[in-house]
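This is the structure I want to talk about, given as structure tokens.
Note that one protein chain of the assembly has been removed; the remaining protein chains are unaltered in position.
Letters A and B mark the chains in the order given here, with residues in each chain numbered from 1 onward.
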Amino acid sequence: MTNNKLNKNEWPLWEVFIRSKAGLDHKHAGSLHAADAQMAIENARDVYTRRMEGVSIWVVESKQIHASDPGQSESLYEPASDKVYRHPTFYDLPDEVKYM
Amino acid sequence: MILEYILQLADDALIMGHRLSEWTGHGPILEQDIAITNTALDHLGRARSLYQYAAEIFNALPADKKTEVFNSVAINTTVQTGKAIDEDDLAFLRDVRDYRNMLLVEQPNNDWAYTIARSFYFDAFCYYYFGFLCQSSDATIAAIATKSLKETTYHLRWSSEWVIRLGDGTEESHKRMQHAINELWMYTGEMFVASSADSAIAQAGICPLPETVAAQWKNKVADILQEATLTLPTGTWMQQGGKTGVHSEHMGYLLAEMQFMQRTYPGMEW
Partner (left out) sequence: MAVQSFQEHFDSLIDRDISIEPKDWMPDDYRKTLIRQISQHAHSEIIGMLPEGNWITRAPSLRRKAVLLAKVQDEAGHGLYLYSAAETLGISRDEMYEQLHTGKAKYSSIFNYPTLTWADMGAIGWLVDGAAIMNQVPLCRTSYGPYARAMVRVCKEESFHQRQGFEIMLTLSKGTEVQRKMAQDAFNRWWWPSLMMFGPPDAESPNTEQSVHWRIKRFTNDELRQKFVDVTTEQAKVLGLEMPDKDIKWNEERGHYDFGTINWDEFWNVVKGNGPCNKQRIDARKKAWEEGKWVRDAAMAHAEKRKQKANNVQAA
């Protein structure tokens, strides 16, 4: 995401995603610099799993990430706020009904 | 002889870890500073496990045998007090002649290429050798080797990749890498020369002779160097002596630095 004005040869920036244990999603852990993808994974192993934080690593070059525009958040996210019927708590059931 | 043998392995790990740890805070980039420190910690951890085992064996020796094992005054003085020795006594109270690590691991860091070449030669050896050690008839050695093999597998990958990167990188890095590979070559032969401890251990069926892995080692080195567009050195003259305590001059300085606290303030807990 940064444009290095000083040095074109700066190692690119990578975003690191770590699966903390089997069955869970990969979660964004942070970023780091590496010359290539292989090195990015190894650097991530050394930087972000020193305390047994992970069992699997994803890396993606930061410049490859496309993000939504915060300026559009109202139109993107607020329309969901009045759809309360999407949530189970919207529905009243008699207490006798179990396992639903 | 098993004591001497374990000390050989332990000293290799400690001295290698010591050299790598000299990079901490001074690496070429933050990410690699962290990576090399991880490796240093692995070596240090391995050294500790082995020293603890060595101390256990030493402490079980009959009293009259204990003073015959080492030449160093400092450790013998401790032994004479009748106190059991521990990992720190073995690391900090033995002088150069009692250290049994191979010459390769005590060679200075010089630059990143030297450091990588030294690691690469050593990691490739450990990788194949620990493969055998995992099956040792000595359960403690087998257990330590099993843990070490996992670490070493990663170390070898790391150092191999750097050999390739530097060999097949820029003109300057190629030159530096080839130079380091050449300069350290003469220290590689010692890995496969059996010391009397190695021979005794092999005879007892505890571990095979180090020469068992020589061919695999050479193939691996040749493969990686080829990928790195580097030339396999052809020199046949090999230095040796570390395993019998005849070290290079670097060793004295290394120990002077490493042992200074224990020597200046003897017998204290830290």
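Side notes on the structure shown:
One rule holds in what follows: contacts are C-beta pairs under 8 Å (C-beta built on N, C-alpha and C of every residue); 3 or more make two chains touch, one makes a residue touch a chain.
Given the structure is predicted, the values throughout are model-derived calculations rather than measurements.
Looking at B:3, B:16, B:47 or B:224, the residue that reaches the missing chain in the full complex is B:47. Listed by residue number, the positions of chain A touching the unshown chain are 1-7, 9-11, 13, 30-33, 35-36, 39, 47, 50-51, 67, 69-71.
Not every partner is drawn; the one left out touches chain B at residues 14, 18, 21-22, 24-34, 37-38, 40-41, 44-45, 47-48, 51, 87-88, 91-92, 111-112, 164-166, 168-170, 172-173, 176, 257-258, 260-262, 265, 268-270.
By our rule, only the chains that are shown with their structure count from here on.
Inter-chain spacing, taken between the CA centroids of chain A and chain B, is 41 Å.
Residues 11, 32-35, 38-39, 42-43, 46-47, 50 of chain A touch chain B in their complex.
Note for the complex: chain B touches chain A at residues 29-32, 34-35, 38, 157-158, 161, 165.
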